[in-house]
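Excluded from the complex is one protein chain; the other protein chains are retained at their positions.
By written order: A and B. Residues from 1 in each chain.
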Amino acid sequence: MKSSLKNMVLMLFVIALVCSGAVAMVYKVTEEPIRQAKIKKNQEALELVLPAFGSLAEAQEVGGCVVTEALVGQDVVGYAVKSSSPNGFNGAIDLMVGFLPDGTINNIEVLAQAETPGLGANMSAKDNALIGSFKQKDASKLNMTVKKDGGDVDALTAATISSRAYAEAVALAYEAFKMVSASSEEVFNSASVMPAHDEVFTSEIDGAIVHTATLEGHAVGYGIEASSQKGFNGLVRLFVVFDAEGVIYDIVVLEQNETPGLGSKMCEPDNALIKSLKGKNLARVKLALRSEGGAVDAISSATISSRAYTEAVAEAWQVFKKINL
Amino acid sequence: MELFAIIIGSIFANNVVFSQSLGICPFLGVSNKVGTAAGMGAAVTFVMAISSLVVYLLQYYVLVPLGMEYMQTIVFILVIAALVQMVEIVLKKISPALYQALGIFLPLITTNCAVLGVALLLVQKEYNLLESVVYATSIALGFALALVIMAGLRERLEITGVPKAVKGVPIALITAGILALAFMGFSGLV
Partner (left out) sequence: MGKNLKVFTDGILKNNPTFVLVLGMCPTLATTTSALNGMGMGVATLFVLVMSNIVISLLKSVIPDKVRIPAYIVVISSFVTVVQLLMQAYVQDLYNTLGVFIPLIVVNCIILGRAEAFASKNGVWASALDGLGIGLGFTLSLTAIGIVREVLGNGQIFGMDIWQGGGALVFVLSPGAFFVLGYLMILFRRLTAKTN
C-alpha cells in the first residue's frame, strides 16, 4: 500500500486498536482461570504449611504480607504468612511460611520462583538445605541471614543470592507473624492471673477497665488496666492484679514497644521490676525507682522504660484506692 | 551503599551477557572489531538510560493507575522502538561516521532483548526511579564491557587457524563460555 501520511497513521492506529482490543478480550477471558490457578496454588500451600486445622480465618494484609490464621474451633493453631522477596537471581521469590502460635516455623512452601534449575530452583525441592535451616525451629532464636553473612541459614550450594532472598522472605514473614500474634495476645485471659475465684466480672471505674474476681460473693482480687505514655518508644500498658488488701498479686504487660533486650525485659517473668513489686502492699512502699528514692528496682540500662512501668502501676493503685474507699 | 551494590552487581557479577544471557545477538554480531563494539556499547548505554527513565514513568504513572499492567510488553516495546528511531535520527545528524559503522545494527537495538529485558526487570525488582536508571546504566556498561572484551579476543581469533566447522559463531560461543566462567568469579563480590 502507498505510504502516504494519512495511510500510515490510519493503518497503525487501526492495527494498534484491533490488537489491544484482542488482548483486552483475552485478558478478560483468562482473568478468572489465572485467579483460580493462584487460589488453588495458595490453598495447596496453606494445607502444606499449617498443622491440621478445622477452618481458616479471613486473610489479612500485615506489613506487606498476607496472613491467614488456621483455627480449630475458636483456637488459633497456626498462622500461614505469604511473603515475597524481589531479590532472587531471576526476580521475585514468593513463599508461604507456616508458624505455630509459639513462633515455631512449621513448614515453608515456595509459591513462585524462577531460579536456575539445579541451583537456586532447589529451594522448591524436598528436604533442601534452606528448609532444613528453618523447619521446626523457633523463629525467635534464628538469625535469618545465610551463614556467609553471619547468620544461621545454610545456603543452597552455589546459590547464595537465591538463598539470601529466601531467608529475606522468611524474615519478612516472621515480622508479619509477630505483629498478628501480638495483637491477638491482647485478648488474654485475665482469670488466669487472678487469685483463686469462682467468678470474674468486668466494670469501668473512672475510665479504667477493672476485672473483679469474687469467691462466694466476696471480692478476692482486682485486675486493673493502666498505662503510661512515657515508655522509651511510647505506650506501656499493664494489667495490675491486687488482692483485696491492696497487695500486688501479679503484673502482666499487655502492650509495649521498648528496645528488645533492654526495656522489653519487662515482659519476662521474674524481672527486676516485678520482683520488687510482687507481694508488696503499695500503701507501705514508695512507688518510685530506687535511684529516685523509691522501692522499685529498675531493669538495668532501661531507666526510662522502668519509670514508665512504675508510673502505670501507680495509676492502677489510684484506681484501686477509689474502689476500696 | 545500596546503589553501589547495584552498580557492581550489574556490571560484573550479574553481567547481562555472561550471566543473564541477554543481548546475545548483538554480542555475537557486532563484536568483530573493538571500535564498532565500543560504538555499539555507547549507543546501547544511551538508549538504556533513557528508556529506563521513560519506562519507569510509564509503568507507575500510566499503566498501574489504569490497572493495565498486562499491556506492559506491548507498551514498552513500542516506546523503546520509538526511542531507538530518535537516537538513529540524532546520530545521523551528529556523527555520520559512527552511524555508518553501526549500520544495520542500530535499528536492531530495538530487538536487543537486553533493552526490553532491563525494562521488564526493573519493574519486577521494584526499583525506585534513581535505582532504575542506575541499574539500567550499569547493565548497559556491563554489556559494553562484554562487547569490547569479546571484540579484542575475536580480532586475535581472526588470524589464527581454526577448523572450518568451528570458524565464526561456534568458536565465538566457546570463547564466550570461557569468559562467562571467568565472570562467575565476580559472584563472590556481592
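Throughout what follows, a contact is a pair of C-beta atoms (placed from the backbone, for glycine too) under 8 Å apart; a residue touches a chain by one contact, two chains touch by 3 or more.
Everything numeric here is computed off the predicted structure, so don't read it as measured data.
Undergrad: Give me the visible chains that the unshown chain touches, in label order.
TA: Output: missing chain touches A, B.
Undergrad: For the full complex, which residue in B:Ala43, B:Leu63 or B:Leu116 touches the chain that was left out?
TA: Final answer for the missing-chain contact: B:Leu116.
Undergrad: Have a look at A:Ala16, A:Ala57, A:Met179 or A:Ala283 and name the one touching the chain we're not showing.
TA: That would be A:Ala16, which touches the missing chain.
Undergrad: Taking the entire complex into account, which one of B:Gly35, B:Pro96 or B:Pro170 touches the absent chain?
TA: Touches the omitted chain: B:Pro170.
Undergrad: Please give every residue of chain B in contact with the chain that is not shown.
TA: Residues of chain B in contact with the hidden chain: 18-25, 27-28, 70-74, 77-78, 81, 107-108, 110-113, 115-117, 120-121, 124, 165-166, 169-174, 176-178, 180-181, 184.
Undergrad: Identify the residues of chain A touching the omitted chain, counting contacts across the whole complex.
TA: 1-4, 7-8, 11-12, 15-16, 19-20, 22-23, 26-27, 30, 33-34, 37-38, 41, 90-91, 112-114, 116-119, 121, 157-158
What we mean here is this: only the chains that are shown with their structure count from here on.
Undergrad: Taking the mean of the C-alpha atoms as each chain's centre, how many Å separate chain A from chain B?
TA: Chain centres of chain A and chain B, defined by C-alpha means, are spaced 44 Å apart.
Undergrad: Taking the complex as given, what residues does chain A use to touch chain B?
TA: 19-20, 23, 27, 86-87, 89, 91-92, 160-161
Undergrad: Which residues, counting only chain B, touch chain A once they are in their complex?
TA: Per the touch definition, chain B meets chain A at residues 14, 70-71, 74, 121, 124-126, 187, 190.
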